[in-house]
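Removed: one protein chain of the complex. Kept in place: all other protein chains.
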Amino acid sequence: MRFLPATALPRWLERLRGDGATVWAPVDEDGVVVLRPWEGQPIASRYVNPLNSLKDVLLPRTETILEFEGRPTDLAVREPAPPQSQVVFGTRPCDAAAMELNDRVFLEGTFVDEGFRRRRETTTVLTVACTVAGPHCFCRAVGGSPTAPRGSDLVLHPVENGYLPEAPTSRGEKALRAASDLVEDVEHPDPREAGRTVAMPLAERIALDGLAARLRDHFEHPCWDAISRRCHSCGLCTFVCPTCYCFAVFDSLRVTRGRRQRGWDSCQFKDFLLMAGGHNPRPTRKHRVRQRFLHKLCYFPEAYGEYQCVGCGRCVAGCPVGLHLPAVVDELGEVLG
Amino acid sequence: MSSDWQPRIVGFACRWCTYAGADLAGTSRLEYPATVRLVRVPCSGRVNPSFVLRAFQRGADGVLVAGCHPGDCHYTSGNLFTRRRFSLVKRFLEYLGLEPERLRVEWISAAEGQRFAQVIREMTDDLCRLGPNRKMREEP
Amino acid sequence: MSDIQARLREIARRLLTEGHVRVFIGFGPGFEANRPVPFFAADPDAADRLLLDEFCAAGLARYVLEEVREGPVGLVARGCDGLGLERLLADHRVAREQLYVVGVSCRGVVDPDRACAAAGEEVRAARVNGETVTLITPTAERSFPRSACLLDKCLRCQDPTPRIADVLLGEAIPPGERDLAHVDAVERMPSDERYRFWARQFERCLRCLACRQVCPACNCVSCSLDRPEWLERGTGLAEQFMFHFTRAYHVAGRCVACGECERACPAGIPLGLLNDKFMKDLRDLFGVAAPHRPGDVEPLGKFCPDDPEGWHEGGEGT
Partner (left out) sequence: MPRIGVVVCWCGHNIAGTVDVTQVTAAAAAMPGVVYAEDYKYVCSEPGQDLIRRAIADKRLDAVVVAACSPSMHEATFRQAAAAAGLNPYRVEIANVREQCSWVHRDREEATVKAVALVQAMVAKARREEPLEALRLPVTRRALVIGGGIAGMQAAMDIADAGYQVLLVEREPNLGGRMAQLSETFPTLDCASCILTPRTAEVARHPRIELLTYSEVREVAGYVGDFRVRIARKPAYVDWDRCIGCMLCQEKCPRKVPSPFERDMGFKKAIGVNFPQAVPNRPVIDREHCTYFEKGKCQVCVRVCPVEAVDFEQRETVREEAVGAIVVATGFDVLAPAEFGEYGYGRYPDVIDSLAFERLNSSSGPTGGVIRRPSDGRVPREVVFIQCVGSRDPDRGRGYCSKICCMYTAKHAMLYRHKVPDGQAYVFYMDVRAGGKGYEEFVQRTVEQAGALYLRGRVARVYPEGDRMLVRGVDTLSGQTVEVAADLVVLATAAVPRGDARELAQLLKVGTDAHGFYNEAHPKLRPVETMTRGIFLAGAVQAPRDISETVAQASGAASKVLALFSQEELVADPLVAVVDETRCAGCFLCRPVCPYQAISTRVAGNREVATVNPGLCQGCGACAVACRSGAMALKGFTDEQILAEVEALCLRTGSPG
């Protein structure tokens, strides 16, 4: 079995960077672990999940679609340069799996999102498997596992003093080749098995079976009033969520030039569906909160056969008023049986 | 930075005092660097602190907020609110890392053409020393 | 606190039974035992599900904005909630007669993550004393310093008791002045380092607007930061500075230091350091109390003829 010593990690990433790729890695910034373009700074090792997920890399917060200059009658339009190849180190199995869910939406329908596709195709995902679950983790409840390879190009299973790499894709294998001289051969039991024994108390408490169908029948159930009442209508849950993918398109004008961009938008913002004439199809918190959870727990499964959640726990940790997916599933379970 | 680089200063000038003072500098033919461009406002009290940040965002190297001397406001009290607002705002922008020389708040009366020209010369010198502002500025 | 919780339930039940309020806002059990969530008791029986313990973290004042539309509202308020309510009252967003405030003194709220880390295991209960916090786990009961257990927002609390309670449960704790010394540390950095510090913080900002949505001072009907001429949706550093500058400036002199913005921020941006900088300068330049207690004309809505020109002494952020 191949073994990558922890001490070799910076050298390996340096080589990947040398190939012209942008390398992302988790770094500790004032106590917050964030995925950042890596330029040799210390790589964080003690974290459950970085603040930002793979979404930040593949569907950036802000992305230029086109640039233009001149007068409306005489406009020169320019497309931005294609994205450079990227390597993301330190992502967790849940976040990697989330990108497969986004693939369903952006790549596998009748419309292919070019921006997402180009980034997806040029990005190598180097996942570090989990040996412990954070207090807010529940990937197992939504079909994931702390060691699952889904969505990853390479899974690095942490063991003492290093990692056992597993390469589900050729892209991952290629990335590992850059470390061929650093990799050693060791005897070790299958690290994937370790995932089964990781304690994940939160996952035990979430019962999702058949929920999608029951929700479909209870669109107008009064429980949505009660559930949504404490929501402050911020976009925190959607922005930290690796599977939420909504975006808005907007133009920035600078006198004689400008750019068209897209950036994250949140279905929880009250002006999310606001139309030019002033009509808002989802005018209240109830409408918006129900939309979010029905999308994750009902519409998405109906369209793609699985829940739109990977159990990363960011909404659990982040929501200032405890209105997160496990809590909502729990409250729904109580009223819907 | 090329040697002929000149800073760009956006000035917010109250129409009764500072803007008129700048006009007086003109009628007196007082030469000063072509670095400043004034925005004419009715009163320094009309200057929203976010205007200043917008100027830095869009590429200003320095910003001048100027109005009537306290006690001389055409609207009695506008500049006294300006004084409070910008006492805080200037300190706050410095707290965010902006160099103190990049934002100046001045009282320049309609009779002080000389002083207007002097302030622009001083600011231009200071900003030439500091070089182009990159802080809080969007990518060109 | 269980005695106070019982009295709270009793009062809420009475208010709801007698129809004085349409809803009573407090805390109810959350998904996790040590994370109670805001709870809206709409009928007398629901009052029995109200709970009040050392883990009730969220600020409640902001909810009043929505809830009073349908009728009078009762709520439990700690010092920070009380100041938030005062803010809404001073901004004419709610009327005093629409509120029934059950005041409680609060010595600080336990941060469950912090407490569990300190205790090394699940903390189910806690007692907050003067200088220490006793954490109770299934196996032990041990005391820790406040800073190891409490939410950040509680460590600098200056108003443990609300000033506008209709009834106060328990004893009043006298208010103090806010300690703003943490601002000094940033002020002391060299200018470029200070810029890098804030750029790093703001770069993390997701623009989820949680800071705004939980803030009792950000109570506008329509926020200028939702308008593209003021703030574009882009998350470039320039826009991030615009957002954070404007947010902080809009609450300058109005912030009640409840700390909810910082608690809500998923990116760990020290928003309190921004709010408190304005607070500190308002104090140092114009003698405004830290924080300015709502009710009087806002510090930026007035002036003194001999106000100092703060920019002269402003060099290098001090």
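Should a chain be cited, it is by its letter among A, B and C, assigned in written order, with residues numbered from 1 in that chain.
By our rule, a residue touches a chain if its C-beta (ideal position, glycine included) is under 8 Å from a C-beta of that chain, and two chains touch if they have at least 3 such contacts.
It should be emphasised that the depicted structure is a prediction, and the values quoted were computed from it without experimental measurement.
**Q** Please identify which of the visible chains the hidden chain touches across the whole complex.
**A** Within the full complex, the chain not displayed touches A, B, C.
**Q** Touching the left-out chain: which of B:Cys43, B:Leu88, B:Val105 or B:Met123?
**A** B:Cys43
**Q** If I consider the whole complex, including the chain that's not displayed, which of B:Arg85, B:Arg102 or B:Arg115 touches that chain?
**A** The one listed residue touching the chain not shown is B:Arg85.
**Q** Can you name the residues of chain C that touch the chain not displayed here?
**A** So the residues of chain C touching the missing chain come out as 91-93, 219-224, 227, 229-230, 250, 297-298, 300-302, 305.
**Q** Would you write out the residues of chain B that touch the absent chain, in ascending order?
**A** Against the left-out chain, chain B lists 4, 6, 8, 10, 20, 22-23, 25-27, 29-35, 37-43, 45-49, 51, 54-55, 58-60, 74-78, 81, 85, 117, 140.
**Q** If you put the missing chain back, which residues of chain A would it touch?
**A** These residues touch the chain not displayed: 71-72, 254-256.
The rule is short, and it goes like this: only the chains that are shown with their structure count from here on.
**Q** For which chain is the distance between its Cα centroid and the global protein Cα centroid smallest?
**A** Of all chains shown, the one whose C-alpha centroid lies nearest the global centroid is C.
**Q** Could you give the separation in Å between the centres of chain B and chain C, each centre being the mean of its C-alpha atoms?
**A** Once rounded, the distance between the two centres reads 36 Å.
**Q** What whole-number Å value describes the gap between the mean CA coordinates of chain A and chain C?
**A** 30
**Q** Residues of chain B that touch two or more other chains: which are they?
**A** If we look for residues of chain B contacting two or more partner chains, we find none.
**Q** Residue numbers in chain C touching 2 or more other chains?
**A** In chain C, 236 touch at least two other chains.
**Q** Flag every residue of chain C that touches chain A in the complex, lowest number first.
**A** Residue positions touching the partner: 30-32, 35-40, 57-58, 62-63, 66, 113, 116, 200-201, 204, 206-210, 212-214, 226, 228, 232-236, 260, 263-264, 266-268, 270.
**Q** Which chain C residues qualify as touching chain B in the complex?
**A** 186-187, 191-199, 230, 236-239, 241-242, 245-246, 248-249, 252, 277-278, 281-282, 285-286, 299-300, 303, 305, 307-311, 314-317
**Q** Would you tell me which residues of chain A are touching chain C in their complex?
**A** 29-32, 34, 51-52, 61-62, 135, 205, 226, 229-230, 232-236, 238-240, 248, 250, 252, 261, 263-266, 269, 271, 285, 314, 316-318, 320-324, 326-327, 330
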